[in-house]
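Of the protein chains in this complex, one is absent; all others appear in place.
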Amino acid sequence: MTVESSAARKPRRTAAGKAGTTGSKTGATGTKRTTRTTRSAAKKSAEPGLVQLLTPEGERVENAEYDAYVAGITPEELRGLYRDMVLTRRFDAEATALQRQGELGLWASLLGQEAAQIGSGRATREDDYVFPTYREHGVAWCRGVDPTNLLGMFRGVNNGGWDPNSNNFHLYTIVIGSQALHATGYAMGVAKDGADSAVIAYFGDGASSQGDVAESFTFSAVYNAPVVFFCQNNQWAISEPTEKQTRVPLYQRAQGYGFPGVRVDGNDVLACLAVTKWALERARRGEGPTLVEAYTYRMGAHTTSDDPSRYRGDEERLAWEAKDPILRLRRHLESSGHADEGFFAELEAESETLGKRVREAVRAMPDPDHFALFEHAYADGHALVDEERAQFAAYQASFAEEGGH
Amino acid sequence: MTVESSAARKPRRTAAGKAGTTGSKTGATGTKRTTRTTRSAAKKSAEPGLVQLLTPEGERVENAEYDAYVAGITPEELRGLYRDMVLTRRFDAEATALQRQGELGLWASLLGQEAAQIGSGRATREDDYVFPTYREHGVAWCRGVDPTNLLGMFRGVNNGGWDPNSNNFHLYTIVIGSQALHATGYAMGVAKDGADSAVIAYFGDGASSQGDVAESFTFSAVYNAPVVFFCQNNQWAISEPTEKQTRVPLYQRAQGYGFPGVRVDGNDVLACLAVTKWALERARRGEGPTLVEAYTYRMGAHTTSDDPSRYRGDEERLAWEAKDPILRLRRHLESSGHADEGFFAELEAESETLGKRVREAVRAMPDPDHFALFEHAYADGHALVDEERAQFAAYQASFAEEGGH
Amino acid sequence: MAEKMAMAKAINESLRRALDTDPKVLVMGEDVGKLGGVFRVTDGLQKDFGESRVIDTPLAESGIVGTAIGLALRGYRPVVEIQFDGFVFPAYDQIVTQLAKMHARSLGKVKLPVVIRIPYGGGIGAVEHHSESPEALFAHVAGLKVVSPSNSSDAYWMMQQAIQSDDPVIYFEPKRRYWDKGEVDPEAIPAPLHKARVVREGTDLTLAAYGPMVKLCREVADAAAEEGKSLEVLDLRSVSPLDFDAVQASVEKTRRLVVVHEAPVFFGSGAEIAARITERCFYHLEAPVLRVGGYHAPYPPARLEEEYLPDLDRVLDAVDRSLAY
Partner (left out) sequence: MAEKMAMAKAINESLRRALDTDPKVLVMGEDVGKLGGVFRVTDGLQKDFGESRVIDTPLAESGIVGTAIGLALRGYRPVVEIQFDGFVFPAYDQIVTQLAKMHARSLGKVKLPVVIRIPYGGGIGAVEHHSESPEALFAHVAGLKVVSPSNSSDAYWMMQQAIQSDDPVIYFEPKRRYWDKGEVDPEAIPAPLHKARVVREGTDLTLAAYGPMVKLCREVADAAAEEGKSLEVLDLRSVSPLDFDAVQASVEKTRRLVVVHEAPVFFGSGAEIAARITERCFYHLEAPVLRVGGYHAPYPPARLEEEYLPDLDRVLDAVDRSLAY
């Protein structure tokens, strides 16, 4: 899969505009900078920080350090990555639609972040353990979590609808940053067990400001825990651009804690796959934590409750659309002849089927039993819960008796 | 004051053994490494991180970057620094003795950290604001806080016995790391006011692990707040060596947040003065935060409740005694002829007077009135406090009536 | 001069007035600037007062409260927004060990006039951590004042008073009432911040509530009236201090008390009220003080919150139980 990467110095990059800058103007001047970057794209060294294996145009570029991690990738695997991204996006769109129809209370779309999530998710091994935020639908997909399970909490029927240990995919975590410590602790446990599994913690650019994330850097470095911190810098924490969280690129945070940080083109699924594999393998080899900053873009609203028009313009989104992660791989598949029309058509049909399945599953999702309130507060029971459950039962029964209400 | 610094390549350093290492062996092998360093001390570049202006032998060494900040220092000012350190140590020893005599409940000694505190404290301007931990007796001295005021909380008569705004010296803070955020907020306020004051926050190597300290780095960087983070790395957080907090030198933490970090010889009062001045001036000029790591040593116990023999050997302490901050300046004063026997003798007498004054002041310190319990919980009052105060008064009065108990 | 406005708007207007009249007042928090907050409570304030008065902060609650403390030490009066109830906990250390205690620690030398706004409570069908009622966790902590308005007028005036207070005030905003409209008269003379108010007079039983539950209690009183029961409804307004005198006065009249809040009953406000009122009114009470509130379980997913939250029937049930004594 390195054949495409021979034309090494052609202008080919519109994607990496902000890499290597101080981050202090992130967001506001997106379009302009992209333009400027396109013009000067031949100067690869101008963006020393950004790892990219596929240009936005779908051209494979060489990378001495990371090529090895995707060297053996087959056309089938490439199509697999494409399929993952397409189906994830389809699922995501369906969920957004279901929210509009009132079937979900809320949805946090991953639109634009498919490459970051599928690339990193596919880099994990079955025995690895994943700690997501609330937006890692693509990673969940890679871990084999049935996407309909993700919808329970957004529909309001549960606060986490899967068994984390079935797929080594932890529950969604809403309190920003707290899962980074869980991942670190879990990784400490892996090391204690002498296992060669690795752990990956997802979080956002906003989350990077939380003390818990910093403490997870400290703990993982001190204990040399096999954990990868995968920060999807999607440029926004709700309405706040990344410059409100940091004045230097986030991947640089790691070095102050004594482990490597890398910025990868988060819209390049191959690069995300390669860099994450590299980081996970470091962890397995006992080399400790790594911070990966996937430089990407939240193309949609923060959640369905959000109105991004209040804080950002369309130009920025348009600029990022040109770097669309799915389009990029499609171009690559097409130009390299690794996929034909039949593949794309079949995938389209599969997408529709998925959409339909998700739609139906959500609509059929039963409301929880009222007594679920008391069910899982404790593992070993609690006298007060028992008392309250009994009172609740009596109270409920009183309506039945009265036949009223 | 740069005359002494001509003999630039003589072996002269026994102090800086650990500078520039990864910190991963801090503590345990102190002596050995010091020896090794002494032998190779001529290779200045071996410790690129450590700023030193005075060798342990009291020789002035040149430093292109920081000399300017002490260029105009007079012999009188040098003697002043010496006096500050000696009196601070004397005060500290008196407090330790008073604890043994039962006059204080606890004491946290600064022994060994005099240069870090006096150097940095004397670098501050009157309008600057200082946020200490619980060990900054030397900084308090520089700020003009009467040392006897520091003893109230250790005696248990109050939780902070001075008006922070009288000397721009905040109260001692016991919850590790929390004051770093107060300092940052204060500095944000200074910037809002358009003032050119600066703020300095003290904390320890252990504190560097707290989320609050990391968040203060984030906030100060994002708002470009005029604050200096002065970390006294005294090698220990109670029983834990610095390697339990970080695997790289602490001053490097700053760069990941986008501001400079410097490691200074914390037993070199001149270097501490120069580096802190530099950092404060950066702050005044609107260049934002700086992290200064003063590499020093807690020569005594963590507090009078602590027994360091449980976790560290004497050799380490002995090695650091050779780098004693007071001895070092004394040697310099003597060899440069800036101080004579009369000065030292006079200072000895002054020390004794100070000790006596402190002793007497502590013994005369009255216990707080019982009603102080209710006095300051609120600024604007609180109905429940009023109610409880009244009940308490009635209860107290009941004894008087009964004449009993 | 009085105008009808939603509670969110009333708070917005109150913040605007404070920013306008006192240059030391700041508004800070996540997304409070350009976005105007996820509930639009700070809408337009940054546009009008600038980025140095209305500050979008990094995503770190301890940092927000910790720097607000520092700003207060410098003479500012920060009004901090915590985006949702469930996200106040990263700041809990700064609130409990620093904000609450610095006045006492400094023997009164240092005042920290910081207001912490927390949209709280359930009933809006939200995901986890967006519907909690943690007020008891602040009321137990000396040094803090804790208030919660139930209507637009109080929201407006209590915010004015909270900002003017030299003590830190935790200002709980009943988010499900944000869109309820009520009169606000910016020239009125407001009631004292920590005094309860009788919002409906009655003779048979007292319902005591604050924040989101006041409206419910009024509805309960209406329903009970139809059954010929006369309920008095007290809007406590302040959780710390609690206006026990007002509750006592009411209970001495009605001889029965039911306390209603969304927070879990166990160790909740109702416990404190029941304990103290029973002490004060031991010979007056015809029935034990009853409590209606959340169960001892994490706040449930949205499709269960109706069962979890006090509602008309549950409060009426408690009223009946009390009256049955």
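Residue numbering begins at 1 within each chain, and the chains themselves are lettered A, B and C in the order written.
As a convention for this text, a residue touches a chain if its C-beta (ideal position, glycine included) is under 8 Å from a C-beta of that chain, and two chains touch if they have at least 3 such contacts.
This structure is a prediction, so every number in the text was calculated from the model and none was measured.
Across the whole complex, the hidden chain's contacts among the shown chains comprise A, B, C.
In the complete assembly, the contact with the undisplayed chain comes from B:G206, out of B:G206, B:G256 or B:G300. Checked against the hidden chain, the listed residues C:M7, C:L290 or C:V315 yield one contact partner: C:L290. Mapped onto subunit B, contacts with the missing chain fall at residues 105-106, 134, 152-159, 174-177, 206-207, 209-212, 237-240, 244-245, 305-306, 310-311, 367-368, 370, 372-374, 377, 382, 384-385, 388, 392, 395, 398-399, 405.
Residues touching the missing chain, restricted to subunit A, are 158-165, 170-171, 173, 175, 178, 180-190, 192-193, 211-212, 215-216, 218-219, 222, 375-380, 382-385, 387 (touch as defined at the top). Contact between subunit C and the absent chain runs through residues 62, 86, 89-90, 92-93, 96-97, 100-101, 104-105, 128-129, 136-137, 139-143, 240, 263-264, 266-272, 274-276, 278-279, 282, 287-291, 295-298, 325.
Keep this in mind: only the chains that are shown with their structure count from here on.
Among the remaining chains, B is positioned farthest from subunit A, on the basis of C-alpha centroids. Mean C-alpha positions place subunit A and subunit B at a centre distance of 44 Å. The geometric centre of subunit A is 37 Å away from that of subunit C, both derived from CA atoms. Residues of subunit B found to touch two or more other chains are 211-212, 215, 218, 222. Residue numbers of subunit C whose C-beta contacts span two or more other chains: 57-58, 60, 62-63, 90.
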